[in-house]
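Have a look at the structure below, then the notes.
Of the protein chains in this complex, one is absent; all others appear in place.
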Amino acid sequence: MTMAIASLGGRLPIVTHRRELTLVLIWGALLLVPFWLPLLGGYTALAGRVLVFGLAAMGLNLLLGFTGVLSFGHAAYFGLGAYGAGLTLRYLVHSTPLAMLAGTLLGGLAGTLFGLLIVRRRGVYFAMCTIAFGQLWYYLAYSWNSFTGGFDGLRDFERQPIGFGAFTLHIEDGGTMFYFFLLAVFAAAAALMGILLRSPFGRTLVAIRENERRARFLGIPVERHIWLSFSISCFFTALAGTLYALLNNFADPLTLHYSLSGYFVVMTVIGGMRTFWGPLLGAAVFVSLQDYISSMTVNWMSFVGAIFMLVVLFFPRGLLGTIRRQAKA
Amino acid sequence: MTQLILFNVTNGLIIGAFYVLMALGLSLILNLSNVINFAHGNFLALGGYMAYALSPTLGYWGALIVSPFLIALIGLIVERLMIRRIYGRDPVYSLLLTFGLAFVMQDAARYIWGPNGLPLGLPDVLAQPISADLFFITYYRIFMVAVVIVAVAGLFSFLRYSRIGLRIRAGTLDLETVSSLGVNVRHLRTFNFALGCLLAGLSGVLAAGQIGLNPNMGDDLLMPSFIAIIVGGVGSLIGTLFGGLLIGMAAALTTVFYPSASEAVIYAILMAVLLIRPRGLVGEEGMLS
Partner (left out) sequence: MSNTTLSVRRRTLLQAGLALGASQVVGAPFVIKALGDEPIKIGMVDPLTGVLSALAQSEVDGAKYATAEVNKKGGILGRQVELLVEDSANDVGTGVQKTRKLIDRDQVNAIIGDVNSGIAYAMSQVTNEKKVFHIVAGGHTDPITGTNCKWNVFRVCNTTTMDAEAVTPELVKKFGKKWFFVTPDYAYGHTLQDAFIKALTKLGGTYEGDMLPINNTDFSATLIKAKAYKPNVLLNNMGGLTQINCMKQFTQFGMQNEMGLGGALFELESIKACPVEAQTGWWDFEWWWNQPNVPETVKFVSDYRAATKKTPSARDWFGYVSVHSVRLAAEKAKSLDGPKLAAAMEDMELPPDVALQPGKVVYRKGDHELMPNIFVGEVHPLKGTPDDYASISTLVPGAQAAGTVEETGCKMVEPS
């Protein structure tokens, strides 16, 4: 295997053969899900949920893993994406693409504007503000009964078939067709994210993560980059939110709650914060575990909480992170 | 009219007092150790449940005094076993750790005491209103405010006049120097965490008398505490005190005129502060950034 390492910004080794193999494995597995997952006692809707949460976590990872900035309120943008899509489908127009666009814009713009306010803060204070901001939207969603359905959530909307001229994509049935639709959107988003991270912009973010002061001395406008990173990550997470609304035909205030934000962070950490595919893997592990454990016992919260703690104490680099480290050692 | 004014003032004080007590504990832990204790609401609930478990044997007063210290003890153990390992690391880890801890504690409470609400019995003398005209002020409410005042005064004088208090305050500003001056920083942090949990436990006993016990009771108080800290100014205990009182008063006043907005007003204040004066009312620029 040939290994070529680029040194700019620090740690993005480009391992040509290995990378291609990984990609083939991942996409192969994802494409064949409807075949192998039921054999393991899973079901396709579970995979759909993994994809949606995985995308949200990957969006968060742009900020958390690659820029080194912690947001613990990303569910706000996820939920805004969900509500944006739902509200569009319910009140405006019966079109899935437009709903997705509206939701993504809503969440992304909210994040962009909020980012402006707090970009000068760092560390714990930044995180606290993101939590509080997220709760604001949660509160708004569950009190504004007439518009958002309040506590009961937004309902009475459904995913609409998408027409491509002669050919219509019938995703309204849920099931396998919808799963492939989700996969397609996920693939497009992941590709976009990959391009972004490999660009000079992406390299700069890593530089900021590694040593903010040095980056500043190099003349990099740090605040602007952090703000952009925040903003872009919110757009991706909001897109995931729109998919969630389509998955459930429902949007509810809990998609905005800080506990969901916590789940996204956990998924990112479990999978490996500083890796590209880590969050998806983390989402797969977390969603499957939660699904499985909550069917076994009412006390699943203890197990899930214990997993959080174990990961923090013993596996801070997450799965992919540990594997990568072993490979280097 | 006087009834309404009097009512507003006392109610604002009570709600504010609650937020203050909770937020101060959270703030203490945050300032010294840079840890956001997501499980703070659960320590509160645990305090209430402890009081419930102890009051048959110790009576209400005994339970009131003993429970907070038990919670402090539990906090101490938690800090030593778990929180200690993640100091100095990326803040994401402390958030996740306390977040996971919150889950475990909430589930434990549900497992031990059941999902149903439980009442905490108050001594009769406290449950009476103070007069027929002022029927809405029970002795318990006054008692709660009194306890909070005593606790807060106690906390501030402790921090001001005792040696440990001095070290905590110094550590908030510059922990490295404090350490190089020979202070055992590890013990200091443990103590500080336990102190924060003491306050949470006390809030829990007080809350239980007012709203009863249930496993989720801490959740609703966690967010206002965060906001109190941000509004008052991160890094400043006095700021937290003012922040808590401010949002408490605001919530109480709004309930009189427009009840459905009483929670919204807290978030409105948060946004206003973030927009106009991001460092908070009393916070200093550069604190914890």
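The first chain written gets the first letter, and so on, giving A and B; residue counts start at 1 in each chain.
Here is the rule we use: contacts are C-beta pairs under 8 Å (C-beta built on N, C-alpha and C of every residue); 3 or more make two chains touch, one makes a residue touch a chain.
Here the structure is a predicted model, which is why all the values come from computation and not from measurement.
**Q** Which of these, A:Trp27, A:Tyr43 or A:Phe147, touches the one chain of the complex that we don't see?
**A** A:Tyr43
**Q** Even though one chain is hidden, which residues of chain B still touch it in the full complex?
**A** With respect to the unshown chain, the touching residues of chain B are 3-4, 7, 11, 14-15, 107, 110, 114-119, 121, 127, 129, 135-136, 138, 210-212, 214, 216, 220, 252, 255-256, 259-260, 262-263.
**Q** Spell out, residue by residue, where the missing chain touches chain A.
**A** 38-46, 49, 142-143, 145, 149-153, 155-156, 158, 173-174, 244, 247-250, 252, 254-255, 291-292, 294-295, 298, 300-301, 310, 314-315, 322
Keep this in mind: only the chains that are shown with their structure count from here on.
**Q** Okay, in this complex, where on chain A does chain B touch?
**A** Its residues touching chain B are 64, 68, 70, 72, 117-118, 120-125, 127-129, 131-132, 135-136, 139-140, 143, 262, 265-266, 269, 273, 299, 301-302, 304-309, 311-313, 316.
**Q** In the complex of these two chains, what residues of chain B are touching chain A?
**A** That would be residues 30, 34-36, 38, 82, 85-86, 89-93, 95-97, 99-108, 111, 223, 226-227, 229-230, 234, 260, 263-264, 267, 270-271, 274-275, 278, 287-289 of chain B.
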